[in-house]
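Report on the following structure.
All protein chains but one are shown in place.
Here is chain A:
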Amino acid sequence: MCMCRCSSVLFVSSAVGLALERLIMCASVKYGSRGPALIPRMKTKHRIYYITLFSVVLLGLIATGMFQFWPHSIESSAEWSLDRRSVHDAPLVRIPMSSPIPERGDLSCRMHTCFDVYRCGYNPKNKIKVFIYPLQRFVDEVGVPISSTGLSREYNDLLSAISDSDFYTDDVTRACLFIPSIDVLNQNSLRIRETAQALAMLPRWDKGMNHLLFNMLPGGPPDYNTALDVPRDRALLAGGGFSTWTYRQGYDVSIPVYSPLSAEVDLPERQPGPRRYFILSSQTAIHREYRVELERLKEENGEALLLLDKCSNLSQDLASVRKRCYKGQVYDYPQILQESSFCVVLRGARLGQATLSDVLQAGCVPVIMADSYILPFSEVLDWKRASVVIPEEKLPEMYTILKSIPHRQVEEMQRQARWFWEAYFSSMKAIGMTTLQIINDRIYPYAARTYEEWNNPSVVKWSSVNSPLFLPLIPPRSPGFTAVVLTYDRIESLFRVITEISKVPSLAKLLVVWNNQNKSPPEESLWPKVTVPLKVVRTKENKLSNRFFPFDEIETEAVLAIDDDIIMLTSDELQFGYEVWREFPDRLVGYPGRLHLWDHEMGKWKYESEWTNEVSMVLTGAAFYHKYFNYLYTYKMPGDIKNWVDAHMNCEDIAMNFLVANITGKAPIKVTPRKKFKCPECTAIDGLSLDQTHMVERSECINKFASVFGTMPLKVVEHRADPVLYKDDFPEKLKSFPNIGSL
């Protein structure tokens, strides 16, 4: 009683509020447009208006508060009733005999002809919105349902998965894709004509535009067409068992036939490797011509093949589905699939077979022999890495063909098969989400998932490296490099560095990063005279990461990071470093090399700066690298490494080495022989490195970074780069880089 009154009050007040609000809106818009000059001219007679306005506003606020407070109980009661819903509560819809029938699917339909892309709109998330029609029970004029199954368990699972996903919208006006709740998964249980009529009766049908139907078992005896026979206008079809004749490439989606065993049987993943049997055939309804051929193969190759059939001696009940027999011996299905390297998936009456799903689940490599079959999700999945497709005609050669596959490839395919099942076959949800993602990718192709995202199992995604600079390019010499000198207050040393670097022929520009906020850089006239442009950038904070900032002033792709105390590198050495960088533009190319080592006693990583035979890092106190890595360091450094480095004022070079090695999978290149990186009047990197506490700190950095990256990306190499004729018995003046390695 109370609730009822409150809601009626609420209704009145909100209605009044709304009405007034509109009035005010109009008023304020009007005044707003004329500007503030009008306000002073207002007369006192308006005062009453304002008072009323104020009170109404107050009232409105109270009303809103109540509105916000009460509805919870109303909604929760509605949800409570929801939980007990039954399919039989769904409204009954009678289809008149004369109700229109959609046209048969148009084979020439493509996304650009039969799909209304305007409904999907342009949105920043690049995600389509999917609407599901509420469940209705369609019956014909005499009350017979259009389907013998009604809503199946699987279709219900599919729809609730979609409804729980990001794709779902309950707002029919915002939807881009419509999914009828009429279950057409299995054509056998459908009355074709009536189903078609029911589809056409859907409120937004509009010639099937943007409608998606899911069908796994198309066709019926005796012809078994490869696509759903229900006339469906322009509706998209996600079908299991398409052939190249019925599949509209880029429009339909080929989906797997869901195997109910997926949910019932738990097959643990097996390590890839050789199995007891080489080839296994487990299908029961193989055409007798093919069975004869399989048996001939069995005769030739004996134990390697296992040909199973249904068990004739067992009673035909539910349990018999999970048994297979060979000469009276009973095997458990699908467990037996795990005992074979290859499993045959032959054309049945239909092209799509639920067996495929079982085989993949067992991590057995499917041998698919069904000519013109469009493999599930073939638009995005690379089946050549997970299966062997053999023309039916070559069935007799199957054994030889499979034997020719290297065993490592078999293992690779076993792993891939299992991964396909887990990601795309294992549940109706997986099938539904994959289908929607494929359609989504077509509508927003520029934001589509990549081949790697679709096809690489997480193990491979983790270990594989896709360098962002993958094109083999040796950039021309002419743009040269930009030297970025990080400095704080060692002006004298800085000027010497600048003078030295300016002698390098390929230097294009000098950029001094002035990291001292308390002191201004020296006047322009005091700087050494150099032939290339020299630019000083003043930073806001004294951070080490400033040296790796992708300044707009860096116009070359090659960057030479150099400390303000590195005066011992000769012009030949620097020029040669640049030449080496050109041959390896995706690597760090530097002078002093360092190594990380595993300390077995302490059980952690250790930093090493001694004379070692190996190198895994180069110090960025003097190193060439691609400007891209500046961008990466500044914006894509994983975890808190960047802040950590700035806080500790150390290890920015180690962080850079980690970053580059992690993304490219490649080791840095140390150039030219080791020299004493010590200048007479300053403490250089080496000087510092010798300090014990410094070493401990550097080791800590390595351990910290390794834990952030979750792996040790650094790669160890045993080589360094020298000029071709380095130390060769050859006249020095004929060498390009004679002045190398002299201390």
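Methods note: a contact is a pair of C-beta atoms (placed from the backbone, for glycine too) under 8 Å apart; a residue touches a chain by one contact, two chains touch by 3 or more; residues count from 1.
By our rule, contacts and distances are computed from a predicted model.
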*Given the options "Exostosin-1a", "Glucosidase 2 subunit beta", "WD repeat and FYVE domain containing 1" or "Peptidase M14 domain-containing protein", say which is the protein name UniProt records for the missing chain.*
"Exostosin-1a"
*Can you work out which residue in A:Glu154, A:Asp233, A:Asp564 or A:Glu608 touches the chain that's missing from view?*
A:Glu154
